[in-house]
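Apart from one protein chain that is not included, each protein chain of the complex appears where it belongs.
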Amino acid sequence: MVYETIAFALFALITVGCSLGVVLARDVWHSALLLGGALLSVAVHYVMLQAEFLAAMQILVYVGGVLILITFAVMLTRTNPEVNST
Amino acid sequence: MTDGPDAGSNLLPGLAAVGLFLVMVLAFAGASFPAPQGFGGDANVTASIGYAMFDIGNLGDVGAEGFLAAFLIVAIVLDVAIDGAVFLAKREEGGSVVTALTDGGRDLLDRSREGPNAPRSERGRDAPRREGGDE
Amino acid sequence: MVPAQWYLMLSAAIFCIGLFGILTRRNALLFLMSVELMLNAANVNFIAFSLQWGNVTGQTFALFTMALAAAEVAIGIGIILVLYRNFRDTDVTKATTMRW
Partner (left out) sequence: MAGAFDYTPAIVLLPFLSFLLALGVGRSMPKGGALAGIAATGGSLLLSVWAMLAVANGGTYNQTIYTWAAGTGNSFELTFGLLVDPLAAMMLVIVSLIAFLVHVFSLGYMNDEGETGLPRYYAGLGLFTASMLGFVVANNLLMAFMFFELVGLCSWLLIGFWFREEAPPSAAKKAFLVTRFGDYFFLVGVVAVFATFGTAAFAGEGSFPALAEAALAGEAATEINTFGFAPQTWFTVVGLLVLGGVVGKSAQFPLHTWLPDAMEGPTPVSALIHAATMVAAGVYLVARMYGFYALSPTALGIIAFVGGFTALFAATMGVVKREIKQVLAYSTISQYGYMMLALGAGGYIAATFHLMTHAFFKALLFLGAGSVIIAMHHNENMWDMGGLKERMPVTYWTFLAGSLALAGIFPFSGFWSKDEVLYEALAHGLGGTPLLLAAWAMGLLAVFFTGFYTFRMVFLTFHGEPRTDVARDPHGVGWNVKAPLTVLGVLAVVAGFVNMVPVAKLTGAHIEFLHDWLAHGLGGLTSEHYGELTGQFAGYETGYVGSELTTVLLSGALSLGLALAGAGLAYKLYNVPAPVEHTDRLGSVKTLLFNNYYQDEYQVWLADTAARNVARGADKFDQGVIDGVVNGISSVSLFSGSRVRRIQTGVVSNYAALLTLGLVALLLGIGLMGGWFL
């Protein structure tokens, strides 16, 4: 039991931390990377919740698909920081 | 691209989110649940899905047939999504869908290099010309 | 096992962080990511309660959500690219032509 609790606390910390990073990072690129971290740690939670299949789907669909798409978009819409920064 | 959660007024709405979090935590703290039932021992959901998928008897530990419907609908939804994405990516100004997908965003990059200060209408006018000239 | 409340709180935290992102950031891509976070928060709830009640329906729904999220991102990226094409920016506050 206590291991589970420790694992939960650890990964919850990672999840929340990464999530906060996503919304607080100044660079969208960093945000995207931290989102990947958050999604992966959520996958770990899924495993702990006896949803191994969904954990696999999470990694495949989110980290493999969604995140790649977002990365593409970040690159496509990336403009010169010097010009755009306010 | 680098606009962080910067100054004053922009942060203020965030307090609403914090407030929502506080309300939720308050509510959850008062809630109580019985012990989780679980799926019984070391039941394997993934395996059950596999068995259900090939309709192999009652080997699965949990009834996973619902997933099959989910798969079908997911397939349709994703198909629609890709169609929509292609439709949105299509250029209005005469370019074909293929160029939008194959030029690797070069066109967009070109424009961004010109800088955002150039008037939009001018850009809109010469965009097709440039596209036709380069490729 | 870990009590359900904790998962609820985790999910509330992720959800509110996503919401916070939507409320404070102006970049459309950040919006997308925040929405992903919020959807994940919902998924966590689904799966936690799936285990709580020993019922795979929650997992099935979570699968739905994932697919929807993927579809939403595909469309969202398309919209953002169009937005970028039309407004030269992904700042949502600039795209205010729908006002009044």
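Going in written order, the chains are labelled A, B and C, and every chain counts its residues from 1.
The definition used in the following text is that a contact is a pair of C-beta atoms (placed from the backbone, for glycine too) under 8 Å apart; a residue touches a chain by one contact, two chains touch by 3 or more.
Given the structure is predicted, the values throughout are model-derived calculations rather than measurements.
In the entire assembly, the chain absent from the figure touches the shown chains B, C. Residues of chain C in touch with the missing chain: 19, 22-26, 31, 92-93, 95-100. Chain B meets the missing chain through residues 10, 13, 16-17, 19-20, 23-24, 26-27, 30-31.
Methods note: only the chains that are shown with their structure count from here on.
A count of C-beta contacts for the chain pairs A-B and B-C puts B-C on top. With centres taken as mean Cα positions, chain B sits 13 Å from chain A.
Distance between chain centres (mean CA atoms), chain B to chain C: 8 Å. Chain contacts: chain A has residues 23, 28, 50-51, 53, 76-77, 79, 84 touching two or more partner chains. Each of residues 1, 13, 17, 20, 24-25, 27, 51, 59, 63, 66-67, 70, 74, 77, 81, 84, 89-90 in chain C touches at least two other chains. Interface of chain B with chain C (complex): residues 1, 3-5, 10-11, 13-14, 16-18, 20-21, 24-25, 28-29, 31-33, 35-40, 45, 48, 62-64, 66-67, 69-71, 73-74, 77-78, 80-82, 84-89, 108, 111-112, 116, 120. Chain A makes touch with chain B in their complex at residues 23-28, 50-53, 56, 75-81, 83-86. On the side of chain B, the complex with chain A involves touching residues 1-5, 38-39, 43-46, 49, 105, 108, 112, 115-116.
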